[in-house]
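I'd like to ask you about the structure that follows.
Missing here is one protein chain; the remaining ones are kept as they sit in the complex.
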Amino acid sequence: MGTLPEMPNLNELSFDPKVIKKDFPIFSQNRDKPLVFLDSGASSQRPTSVLDAMDDYYRTTHANVHRGVYALAEEATNRYEAARLKIGNFIGAPNPSKEIVFSKNSTESLNLIANSLGHGYLHAGDKVVLTKMEHHANHVPWIMLASYLGIKLEFIDHDEQGRLILDNLDQTLDGAKVVSLTLASNVLGTITPFSQIAQVAHSYGAIVVGDASQYVPHMPLNVKELGADLVAFTGHKMLGPTGVGVLWGNLKTLESMPPFLGGGDMIADVRLESYTPNELPYKFEAGTPPIAEVIGLGAAVDYLNNLGMQNIANHDRAIMKIALEKINDRFGDTIKIYGPKDYKERSGCISFSFENVHPHDISQILDLHGVCVRAGHHCAKPLMRELGVAATARASFHIYNDEDDVDALVEALAEAQRYFS
Amino acid sequence: MGTLPEMPNLNELSFDPKVIKKDFPIFSQNRDKPLVFLDSGASSQRPTSVLDAMDDYYRTTHANVHRGVYALAEEATNRYEAARLKIGNFIGAPNPSKEIVFSKNSTESLNLIANSLGHGYLHAGDKVVLTKMEHHANHVPWIMLASYLGIKLEFIDHDEQGRLILDNLDQTLDGAKVVSLTLASNVLGTITPFSQIAQVAHSYGAIVVGDASQYVPHMPLNVKELGADLVAFTGHKMLGPTGVGVLWGNLKTLESMPPFLGGGDMIADVRLESYTPNELPYKFEAGTPPIAEVIGLGAAVDYLNNLGMQNIANHDRAIMKIALEKINDRFGDTIKIYGPKDYKERSGCISFSFENVHPHDISQILDLHGVCVRAGHHCAKPLMRELGVAATARASFHIYNDEDDVDALVEALAEAQRYFS
Amino acid sequence: MQGLEDLYREIILDHYKNPRNSGTLESPPALKNEGYNPLCGDEVTIYVNWDGDKIADIKMAGQGCSISRSSASLMTISVKGKSLEEARGVIKTFKSLLSLADDHETVEIQTNEDLRALGELAALQGVVKFPVRIKCATLAWNTFSQILDEIDATI
Partner (left out) sequence: MQGLEDLYREIILDHYKNPRNSGTLESPPALKNEGYNPLCGDEVTIYVNWDGDKIADIKMAGQGCSISRSSASLMTISVKGKSLEEARGVIKTFKSLLSLADDHETVEIQTNEDLRALGELAALQGVVKFPVRIKCATLAWNTFSQILDEIDATI
């Protein structure tokens, strides 16, 4: 989690989003209006290389993995396991071949964690600490566990700019058995002081879980420096395919956890009334895995590595700065922007609302201009309730977005405001 | 589950496997030897139309589903939901838009069932009945539940030909709260008398679960006639992509079940310490679903429908008959074939072993002839133990296999036998 | 902007900015029901005073987009003063307008004449072209419909 330089403008970047766009087939489709895609926070687009990796796999080497002696099955297994190493190295995992578990999405990774810790580690009355800006994926599984086990949930508060308040961190974390929080908010854009919190949490002996779904796509992540014991992220937000998610965990924690799903591949032995779990990472991979999807995610990681995650982070900063400036300049007090005011404290997205135009209507009018933004609760209803709104509009960015996209957004927003005034 | 005609030979089929092969790109690759793929029971190959459906989706319309107001997201949602209806209609679901739940594979579908029934419906001492030929996917989740809840597992026995013994069915099912069994064994090939068992199970008030993973790819399935309350199957065995599975359930059963995974999309509302589940089927679909994979599975169902499932079942019978005959003719007493002797009682696969050649070595030698068969325990270790072996070799078939493939298998087997004699 | 007038008719914008029957009724005696749109977070609460024969008063409160609020507002106007049966008829007509009615319940709407008979409600027909927004348009109606079921159960 190195420090990120301030970026004055998009011209100094090491890659040109307009050139990048050519790698993403969705931008070359014939349309009435050019596609201004500002919903990568929900799901990014994919470069041709990712689609080709999956297609090539299906056309030349598909067979089920881990079970076949024949060459085709062996080659399929090799590609699958090579992607595991690649993805592990991408986040600096010390033991990529054992610490990377594939799931179907972040949501499954986080449910795996909650469910597994709920069998043996957590008991009635135990304290689990979250924040009030968690995505439902890192909130509902713990609510479910609370209702099944009687664990207690506590929450780290945040200020009016969406920055976590660390004043009474010791009090909140004292006695916590699990502390689970996001590295970057999918609504507010806040980059949380994760490592700092993890350190305090560890001093109280808690297991620390990081939801990196919105962080990994935009910034270099090194799990050795992060201070988390378990980290979840999802393929489709980082240029990879749908249907694949990742759980990283350090060996000690993963080894202490019982399996989640039961079935093929996760066992060493099965008798009629008992079973022995397999070794890591297979213990947590029940059934036929998302083989093509894992291979596609491997290709996405190649693409990201090729650009360089530090360069991608620079782009993220630069576009965040430009977008905040242009929106503020144009709409001043008539727009409410949620989250930190300083672009350096945020990543990936900008949520906002107008006084007289509902986010649904904003999104609808923007769509008629070819501009795609999300309107809704962004799977963070408790946060919405705290913000006092039912929904916000959210523009989110990725490497293929440039200043023209920001301009298109601003123009279309002005149109929406005019229409409903 | 209509009756299936006897098929004298492959020449009377309504489609020609050699022509079918042309639709599957993996068979047009340049290789030293032509690919004789006899491991579809582990995972089938895919026709070009399935790959194209996914590729087209990614290239033209990808966006996250169910949340966006803009046209792209709407089109993505439409394709996703259209596939749901298609797959529902394929198995005769009365309410396809509500009764079809997408998972990542059969294994997740079956874990969802066991886990959800374990929260409220099943209690310590309750009886769950399985067979001794279940795949680990329909066995380990129940073992896990037994260790967590103290439910009791009982098993329907089978005879030496792998046919379920129904003599004391009433005694076994009396008091059962769940009866969960396969429609077709992935080792023995046995087609189980599922509907008959379901009827008795229902008379005792049990919930009846069907593992249709090996049945759906080969035979017409109508859930209205089947008699199951819940059915699981998996995309990659039925010409679809990896990363997608299906759970069908009747409305009453699904509505009575609490959610499994918690997260986005599966909620109607979330507060800091409580949540309200969404309506069916979304209640069971937490997080970003395997969108492209579901669309790909829809295309696979189109392909199967186009051939006609009854015609596919005829092919299945025909190739089973030919393969059994040719293997028996050539190897006589030197080979042991597991499962029913009568081809009409089986589907999809033939497991076998030679006295002096271990299945691994068989598979290895076959591979050098371009023939892919599986060697191992086929995720059915309790069954293996009962058969008194650590592993068997298994040849399994799909629509692209023809008599030449059977001949190649027989020749290669003869070679293996020679080598190790 | 092309396409936009289909969705945002003047009537809709008017009802969005100045919703009729906005507010609450004391409950009890008023019947009250809350509805959510889980996809976007919109919420609506409907209050009904039932005098034994007809809907004596109806109010709506909550948060919503132009479609959801104007639809709620238009609904309150079209059902106020109506009997149970009449109110159900209005719901049926509305669902037919949005092509949502079950086949056997569909009220045929084919001519401009038919549309005029619907009055301002007809303004919502444009939503059909924007399927995602149909959930916005129907939220208040489904919430209200459950109140009718409740009344039904007590008669």
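A, B and C are the chain letters, set down in written order, and residue numbers restart from 1 in every chain.
Going forward, a contact is a pair of C-beta atoms (placed from the backbone, for glycine too) under 8 Å apart; a residue touches a chain by one contact, two chains touch by 3 or more.
Only a predicted model underlies this, so the values are computations on that prediction, with no experimental measurement involved.
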Among the chains you can see, which ones touch the chain that has been omitted?
A, B
Out of B:D174, B:E273 or B:D361, which touches the unshown chain?
B:D361
Of A:P25, A:G41 or A:G68, the residue touching the omitted chain is A:G68
Kindly state which of the options B:R67, B:R346, B:K381 or B:H398 is in contact with the chain not pictured.
B:K381
Identify the residues of chain A touching the omitted chain, counting contacts across the whole complex.
66-69, 73-74, 77-78, 267-269, 276, 278, 282
Identify the residues of chain B touching the omitted chain, counting contacts across the whole complex.
358-361, 364-365, 368-369, 375-377, 381, 384, 389-391, 415, 419-420
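The definition used in the following text is that only the chains that are shown with their structure count from here on.
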Quick one: which pair of chains has the most contacts?
A-B
Indicate the whole-number Å distance between the mean C-alpha point of chain A and the mean C-alpha point of chain C.
38
Averaged over CA atoms, how far is the centre of chain A from the centre of chain B? Could you give it in whole Å?
32
When you check chain C against every other chain, which residues touch at least two of them?
39-40, 130, 133
Give the residues of chain A that touch two or more other chains, as numbers and ranges in rising order.
360, 364, 375-376, 381
